[in-house]
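Moving on to chain A:
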Amino acid sequence: MKYAYYPGCTAEASGAAYDATSRMVAKELGIELQEIPDWNCCGATEYFSIDHLPAYALVARNLALVDADETPQVIAPCSACYINLKKVDENMLKHKDLRADVNEALAEGGLSYTPGTVRARHFLDIVCNEVGCEAVREKSVHSMDSLILIPYYGCYIGRPEQNFDDTENPQSLDRLLSGLGAHVPDYSLKSSCCGGHMPQIGMEIALGILRRLLDLAAKLNGDAIVVPCPMCQLNLDAYQSYVNSRFGTDFHIPIVYFTQILGLAMGMDPSTLHFGENVVSVEPMLEKLKAAQPIEKPKKKRDKKALPMPLPLSQDKEQL
Partner candidate 1 sequence: MTEINKEPKIIGFLCNWCSYAGADGAGMARRKYPPNIKIIRVPCSGRVSPELVMRTFMQGADGVMVLGCHIGDCHYSDGNHRTAKRFPVFHRFMDYMGIDRGRLRIQWVSASEGLLFAEVVTEFTESLRNLPPMRGQLKSLQRHTIAEEIQG
Partner candidate 2 sequence: MSYDPNTVMGQILDDLPGGEKLKTCLQCGMCGGSCPSGPDMDYRPRKLFAMIAAGLDDKVLRSNTFWYCVSCYLCTVRCPQEIPITDIMYHLKHQAIESGLYTTDAVGFSETFVGQIENYGRAFELGLATQYYLTHHPLGGLKMGPMALAMMSRGRLTLRPHKIKNMSQLKAILAKAKELGAKK
């Protein structure tokens, strides 16, 4: 499996751990990554709001730099990069005028892009749906059964439109982590927003949002929150102490990338998995993993008085 690879700006700084472990995991899973030569920023959530067409041209330059014949799909580990690449490709395909304008701009740099030739994929999508949870499990050598892992997807898995996972209640990360043996509770805030750029423009709101996420994770006794997005990681990790001092809470929940968990499961040395870059220490989680005390899953006893509960839609065989 060979894909083009778009690391995104965070790969060079705040999200270096994600980039590094993504590459390590990809190698182990037999995924060849071909980094886009001289890629540029995707504009994040800011550029589109300031100026429409340059934002499209900016992203399209990256798509134009992909050798579409060799790698018709591009992996982005960052959720924001992923939806920007996807949105630009899809809108250029849909809107003729946009396609013409963007290509006219690209031509100034000697480039062109035919929409539909490069499909953007999130790395989580590739791991869950191309490699498959089963194949990942086969590669894993350490069970995660001593850990309670909180799957936190953030906004862009399944939004703005349903793609590889559900809009409101995504499941791929849940399945991946349970497949590795971890205890994965139903984290109802799994696709809530992490605050995005709010720490920069409205700290009070950002802290409120983060507190809610951390509070529920703590209530579920999570040993770590597992994320597929560097923005979510940054906000939950770097501002956790701010939440504590603002609200008088005492959260110490490590925020780890799903690639780091995959690395652990596949037997990579923790010291190579960039845990040292976390602001909130990952040590307690790693200790627990070393001790390898499986968590006993509470047995479900049927309460005779209890009323029947509707099955989730996914388990209802009659609903197709």
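The set was built so that all candidates are chains of the complex that A comes from, given by their letters.
Observations on the model:
Heads up, the rule we're going with is that a contact is a pair of C-beta atoms (placed from the backbone, for glycine too) under 8 Å apart; a residue touches a chain by one contact, two chains touch by 3 or more; residues count from 1.
Nothing here was measured: the structure is a model prediction, and the numbers come from that model.
Note on this complex: chain A touches candidate 2; the remaining options among 1 or 2 do not touch it here.
Looking at the complex, you find that chain A touches candidate 2 at residues 9-10, 12-16, 38-41, 43-54, 56-58, 61, 91, 94-95, 101-102, 104-111, 155-156, 159-161, 167-168, 192-193, 195-198, 200-205, 208-209, 238-239, 241-242, 276-279.
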